[in-house]
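Every protein chain but one is kept in place in this view of the complex.
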Amino acid sequence: MTGGGAAEQRRHPRLRQGAVVAATLAVVVVLPLVVSQFRLALLSKYLVFAVVAIGLNLAWGYGGMLSLGHGVFFGLGAYCTGMYLKLAEAGSGLPDFMSWSGVSSLPAIWAPFRHAWFALPAAVLVPMGVAALLGASVFRRRVRGAYFALLTQALAAAFAILLVGQQGLTGGTNGLTNFSTVFGLEPGNPRTTQILFFAAAAAAAVAFLVVRQIVQSRFGRLLVAVRDGEDRVRFLGYDATRVKVVAFALSAGLAGLAGALFVPIVGIISPADVGVVPSIEMVVWVAIGGRATLAGPVIGALLVSYANTALSEWYPDGWLYLQGALFVVAVVWAPRGLAGLADRFRHLAWRPGSRRRAEVAVGAASP
Amino acid sequence: MELWLSQLFAGLGVAAVLLLIALGLTFTFGQMNVINMAHGEFIMAGAYTPYLLQGVLGAGLAGLAFGVALPVAFLVTGLLGLVLERTLIRRLYGRPLDTLLVTWGISLMLQQLARDLFGAPNVQVVAPAWLRGALDVGPVSLSYARLFTIALVTLIVVAVGIYLTRLAHGRRMRAVMQNRQLAGCSGIDTDRVDQLTFFVGSGLAGVAGVALTLLGPIGPGIGTGYIVDAFLVVIVGGLGQLRGAVIAAVGLGLLNSFLEYGTTASLAKVGVFAVIVVFLQFRPQGLVALRTRALT
Partner (left out) sequence: MAALLQITGVEVGFDGSLALAGVELAIDEGEIRFLIGPNGAGKTTLIDVVTGLTRPSNGSVRFDNRELVGRREHEIVALGVGRTFQTPSVFEQLSVVENLDLAANHRAGIRALMRRRRGVAPAVAEALEAIQLSDRADAQAGVLSHGQKQWLEIGMLLVQSPRLLLLDEPVAGMSAEERTATGELIERIAERCTVVIVEHDMEFLRRFARRVSVMHEGKVISEGSVERVRADPLVQEVYLGRSRDRRGHDPALDQQASTAEPPETTEVPAR
C-alpha cells in the first residue's frame, strides 16, 4: 500500500512531487488546445469518474467497506444539479417532462432547487447525509463485509426502480435532460466545454489531495486499522463505527460532487447511470487501477472509461466481454491492480531485496 | 378479502422462486464464503433450457420439452457452477468480496454471450397445456403455473431439509459449514463437499430459471433482477440456514406483494429495503445465526 511509495517519496519528496504537479498542470492546460471539443467533453467525463473512484477507494480500498451502491450517491448529486438546471430553464413554468406527465404544479421537493446556493451544496450534502444515515445504522450493528456490499447493491436497485417509477417527479426512464442553459452558459459551445473541463480537472485534483491528506493522516492509519481489525480498534478506545461512518460519508460526498459535474458535462442523468450495473462499474475502476493506492483509482477510471469508449466505437458488444475479463484478471491475478503491478516491477528492477515485503502487502490487502 | 387472498397467493409465488434462487446462494455463501453473482446467469441459462428444447422438439411437444427441461436445466447449470468453482472460485477462498467481484465479471460475459447466442429481445416459452388456466377457489383464481411453482419449490425444500439432516453427505456439508478446519481434520474431504454444494446450488438456480419461464417472457438480463432480491433473502435468513431462508423468502415475498398493493411497485422496493435495514438493527446476523467467538 504505502510500502514502496512512502520510501520513494522520502528520498526526493519535493522534487518528485513538483515534477508530477508541473506535468499534470501542463497536460490540463494544453489538452483543450489540441483535442477536439468532442474528445474534451469525453475527457471531462472520465475525470468526473475519477472523482468517484477516488472517493470509492477511500471507503473500499482503505476502509474495507465495499459499496456496490455508489451509483446512488452519484445519482443524488446528479439529480440535485439536474433539478436546478431544469428549473433554471423553465423559468416560472414547469419543467417540460412534468407537463407531459400531467403534473400541474411544482412538487414541494423541487421548490428549493430553484436556487443554486441550495442545489449545489445539496448535491454533496444529500449523498453524505444518506450515506451517514445508512452507515450509522448498519455499522453500529456490525453489518459489514459482504453483507454490507449486498445491502448497498439492494439500495442501488431500489433507487433506480424508484426513479423509473416516479415519472412525474424524476422524469422516469428518460431522466433529466435537454438542458437549454448550463449555469448561464450555452451548452454545446466550445467555451462551455472548456470551462467544464477545467471544473472537472479541478474537482479531481481537490478530491485527490483531500483523500491523500486523509490517508496519510492518523485518521487514515486508523481507517486501515478498522479495515483489518475492526473489533481490535474498539479495544484501543476508538469508536470504530464513527470512523467508518465518516469515511463512508466523505466517499459518498465525492460521488455526489462527481454527479453534480456529470450532468452539465454529459447533458443527461437517468436511472441507467445510477443503478446496479453502473455502481459495480465504479468498483471496476478502483479494482483495475489498484485499491488502497492513491493514484490507482484515477488511472483505473481514466483507462477503463477510455477503453470503453474506444472499443464501443468499433465493436460495441465486445466491451462487455472485455470488461468482464479485465475484472476477473485484475481481481484474481493482480489484486492490487495496475498500481500494484507497477510497484512490483519497480521493486524487482531496483530493489530486489524488498520483493518479499511487497508480496506480504499483496497477500494481506485483500480482505 | 378476495384482493387480500390473491395478493397473498401472488406473494407466495414470488417467494417460492426467490427461495429456490436463495437456497444455492445461502449454502455457497455460508459454507464457502463465496458470493456468486453469476448465480443470476445460471438462472438465465436455466430459463433458456426449455426455450431451446421446445425449439428442438417442435411446438407439438412443448409440454414434454418443459418437463424434460427441469432435470436438464439442473444438470446444465450445475455443471456450469462446477466449472466456475474449479477454475476460478477455488483460487479465491478466504476472499469473499473478491469472489463477488470476479463472479460479477463472469456474469457480464455470460449475459453478453446469451445476447450473442439468443438475441437481445425477450423470448416467450410456451407453457405446457397442463399448466395453463387457473383453479377457482371461491372468488379467488389460483393459476396452475403458480401452484405448480409453489408445489415444486416445497418439494425441493423438503428434499434439501432431509438431505441436510438425515443423509451422511448432508451432515458432512453442515459440518464443513460450521467448522471447516475441524471437519477437514476429521477426515471429511472438504474439497468434494464444496464441489457438491456448488453443483447442487447452481443446479437449483437452473430449476428456478425454468420455473420463471411460467411467469413471463425471458431475456439475457433476467437473472440480474432476481439475484439482488435473493441476496436479501440470504441476509435476512442468516447464512447457510434452510429454515431462515424459507422464513425470509416468504416474509419478503409477502411484504413486497402487500406493499405493492398499498403503494406502487417502485415504492414497495424502497419500503422493503427500509424494513430490512430496520430488521438488521435487531438481528444483524439474520434470523438464524451461528454463534462464534471469532474476533474480526
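Brief remarks on what is shown
Which chain is which? They are A and B, in the order written, and residues in each are numbered from 1.
Methods note: contacts are C-beta pairs under 8 Å (C-beta built on N, C-alpha and C of every residue); 3 or more make two chains touch, one makes a residue touch a chain.
Given the structure is predicted, the values throughout are model-derived calculations rather than measurements.
When the full complex is taken into account, the listed residue touching the unshown chain is A:L236, out of A:A111, A:L209 or A:L236. Summary of contacts with the chain left out: across A:S36, A:S180 or A:S217, the touching residue is A:S217.
The missing chain, though absent from the display, is touched by one residue of A:V103, A:L185, A:A205 or A:A225; that residue is A:A225. Touching residues on chain A toward the chain that is not drawn are 1, 3, 213-214, 216-219, 221-222, 224-225, 228-229, 231-232, 234-240, 357, 360-361, 364-365.
One rule holds in what follows: only the chains that are shown with their structure count from here on.
The centroid of the Cα atoms in chain A and the matching centroid in chain B are 32 Å apart. For chain A in complex with chain B, the residues that touch the partner chain are 66, 134, 137-138, 141-143, 145-147, 149-151, 153-155, 157-159, 161-162, 164-166, 229-232, 276-277, 280, 283, 287, 317, 320-321, 323-328, 331-332, 335, 366-367. Within the complex formed with chain A, the chain B residues making contact are 29, 33, 35, 88, 91-92, 95-98, 100-102, 104-109, 111-112, 115-116, 224, 228-229, 231-232, 234-235, 264-267, 269-270, 272-273, 276-277, 280-281, 284, 295-296.
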